[in-house]
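All protein chains but one are shown at their positions in the complex.
In this document, chain identifiers A and B correspond to the written order of the chains, with residue numbering beginning at 1 in each.
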Amino acid sequence: MRYLPLTETDRRAMLAKIGASSIDSLYRDVPERVRLNEPVDLPLHQGELEVERAILALARKNLGTNRAPSFLGAGAYRHHVPASVDHLIQRGEFLTSYTPYQPEVSQGTLQALFEFQTQVALITGMEVANASMYDGATACAEAVMMAGRVTRRSRAVLSGGLHPHYHAVTATHARFLGFELDLMTPDPEAGEDLAARIDGETSCVVVQNPGFFGQVRDFSALGEACRNAGALLVMVVTEPISLGLVTSPGEMGADIVAAEGQGIGNALSFGGPYVGLFATREKYVRQMPGRLAGETVDADGRRGWVLTLSTREQHIRREKATSNICTNSGLCALAFTIHLALLGEAGFTRLAELNHAKAVELADALASTGKVKLVSESFFNEFTLRLPRSAAETVEKLAERGILGGVPVSRFYPDRPELADLLLVAATETTSGDDITRLCAALGEVL
Amino acid sequence: MERERTPGTFTGNRGLQIEERLIFEQSEIGRTGVDLPEPPRVKDRLGGTRRRGPIGLPGLSEPQVVRHFTRLSQKNYAIDLGLYPLGSCTMKHNPRLNEKLARAEGLADLHPMQPERTIQGALELIDTLAHWLKTLTGMPAVAMSPAAGAHGELCGVMAIRAALEDRGDKRQRILVPESAHGTNPATAAACGYAVDPIPANERGRVDLAAFKAKLGADVAGIMITNPNTCGLFEDEILEISEAIHAAGGYFYADGANFNAIVGRVRPGDLGIDCMHINLHKTFSTPHGGGGPGSGPVVLSRALAPYAPLPYVVHAKEGFRLVEHNADPAATGKAFGRLKGFHGQMGMFIRALAYMMSHGADGLRQAAGDAVLNANYLLASLEEDLTPAFKGPCMHEVLFDDRFLKDTGVTTLDFAKALIDEGFHPMTMYFPLVVHGALLMEPTETESKDELDLFIGAVKALARRAKTGDAAFFRDAPKLTPRRRLDETTAARKPMLRWRPKETQGQAAE
Partner (left out) sequence: MTTVKFTDEHEWIRLENDVATIGITDYAQNQLGDVVYVELPKPGQKVHKGKQAAVVESVKAASEVFAPVTGEVVEVNQNLVEEPATINADPMGKGWFMKLRLSDRSELDGLMDADAYGKFIEGLH
């Protein structure tokens, strides 16, 4: 077994030192009737070659976005990740280290997290950010719970432009913690009046920008309305590249930002692992969930970093912790940091421009087919189309033609017939002119 | 340019230990590490929300970025460098085959919202991993979506509460042993339960009598880690599971230490109702400096219908992904959704590759070797250190600080001195049930040579501590990129981000 260094000679010598007759005898505290004496009914060990063959055979049964024109978004976006990102995160010192609880031998991870926190704070326009969450949806739920702690109120208003998975994850927590949600109906036209839902019991209003259906909105007035009512404005972002072009949540008056960071540095990977971004105002930092890296000095007075404010966390507070979270998404956060460091101000803003320009070209090309109607008046790199027939069926027909043509809204809302003809379509810097031509032609055939 | 200095060198560097500034301190405006085409000129559709003013991101070229993160990496300890005996964390070798496969075309480039016909291989992979997990635990069902161990705990306790509510039972309390990970009480609280601690007995196990005395009609369940955080198998586990079921509650098993018993004991045979499995521990997906993890939860027949969305089912046309309670193939009772999309696919691929590489025989051997290595540490160190409990232990061994009594050396000092010897410290001050705990978990991927070197170093330090050389320990570590860091100042005046020099004064106000 290639991963096990002990030889039979080693094992005999070690058992002799222990004074035990066999490894099995070390399990003597296990009640005899539940001890297994044989391996379970699963295949026996295999070499690298065999395992690689078996898993690649599964991979070949899929049609990945590398092999097909892809216009999929809905909270996960295909972007080009520079080669050096994956090279660097695979360095064993990053890949095979634990949470940096021993700062003297974890300065690499800690400094990278401090850089990550700073980058997240900058792009969201917020004062502070944590060292990451599981993903955008869990970050959103945590933001709502945090708003409850800050305001000591228990009702949150969730916009109809919020990603339905973010809705659902937040609703799951609400069910078990007993806080109330005011769920707005799905809102493709972005016509909802959120300010009207705020009252003295509102802990926060949660909006997404760009919205699930694509619209980009200025939420400054809503932020003002929240402030006047003592509620917080929580802003969700599912496509982090948009922050290079759209006014930041901080400038719009957000109190908490919960975002999905996958679009920077991380592969689609069928939905995970991703990296949740979480940022807020400095005055709320002690109510914030998740790990935090902070600057300090060592015994020689040299600058260094530590995990700090950990009294908020479960290993100290136990049942009184701000959250039960014990992991962040360290390596995905590192990929995010490296990619964003490579992009820099110039690259990040240009990448955002490029995404938007591609989406505008795509929208114009689709509209000019005359078969579809653009629902989103404004958008960043994803928009909603109204088709003359079922979007789910259309997507199936496109897939038959080797095109991943978008995400039917009905996949999220199967019980709402009024949304059945809506299709979410995204473009990124990876979308080519040829991809656009093929999609338009295929839609011409199937609609 | 202002630089930090240590005695001896102009740069502050010490050979291969190179000082590295923040990326923000290496910036030139306009410089970038990517070459992107000029965007086509279009009239924007941003609805008047175009960003005004700069963001403040630094500009670096690719060589600078590569050098920066390479230098940072060299300030980290890692399994790839040496023994990482962090108890209850299971720092074992991370096979690189798993990394390669997680990046394969057809997996890494799959979008989570593709039509089912284009993702049959992905669903089959999840289903195959689920089959391995169910077989190894002897449980009928598994929820795959939780993103980490603590997230799996939420999943399990939510399933318990959903099942209780479904039968109209409003129980209020969850019993949690005092030796439990902090996540257990935090999870119970996050699911709306009151936490009621159970003491440990003098053998380091759950006090059965005290546990039974706490049982009642308002107890929703018990959360037990087995093997427990003292590295011991709960030998009265069958009595515990019988008693909690007789009282109408459920048995949550914390699977953090499943690696000790995989292939040798099926938790299902112990009468559990649910257990999360840390794929990043037992099945060696990399810890990555603190995640991402993955925490699937196996469920009993009683809890299975409440498993969160989504899940994979077999259908006539192939594999299907059930994403809604209203789906005809759904149980209709799922308690909700825990995460965006479908779970940590990248971790599933790695874990499956690890399991297939080991096979049923190799997993059993791995658990046995992990237990053997821990008992070897116990046998080799019991004269110089003070074991908290009598052996045999499971995959980890717990010492307390009696061997440091009257030396002036604390558990912390002792652990820090180990760093200078080239080892990562063991887990300290956990579990809370013994004084000054030192919890060591060597794992099965350490050779006898490496263990012998570690044993030698620990013994030498223990003897040095007993000579009364407390100052040596208080000053440790001395040979690391940084010496002990001032955590008090970090917490009193938190500096959680870099700020440009000119605004630093303002920020302090």
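What we mean here is this: contacts are C-beta pairs under 8 Å (C-beta built on N, C-alpha and C of every residue); 3 or more make two chains touch, one makes a residue touch a chain.
Because the structure is predicted, anything quoted here is derived from the model rather than measured.
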| item | value |
| --- | --- |
| Shown chains that the omitted chain touches within the full complex | A, B |
| Sole contact to the chain not displayed, among A:R53, A:H87 or A:R286 | A:R286 |
| Candidate in contact with the missing chain, chosen from B:D127, B:D218, B:D469 or B:E487 | B:E487 |
| Contact partner of the left-out chain, one of A:T311, A:S368 or A:S432 | A:T311 |
| Residues of chain B in contact with the chain not shown | 487-488, 491-492 |
| Positions on chain A where the hidden chain makes contact | 286, 310-311, 316-317, 320 |
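By our rule, only the chains that are shown with their structure count from here on.
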| item | value |
| --- | --- |
| Intercentroid distance (Cα basis), chain B paired with chain A, Å | 19 |
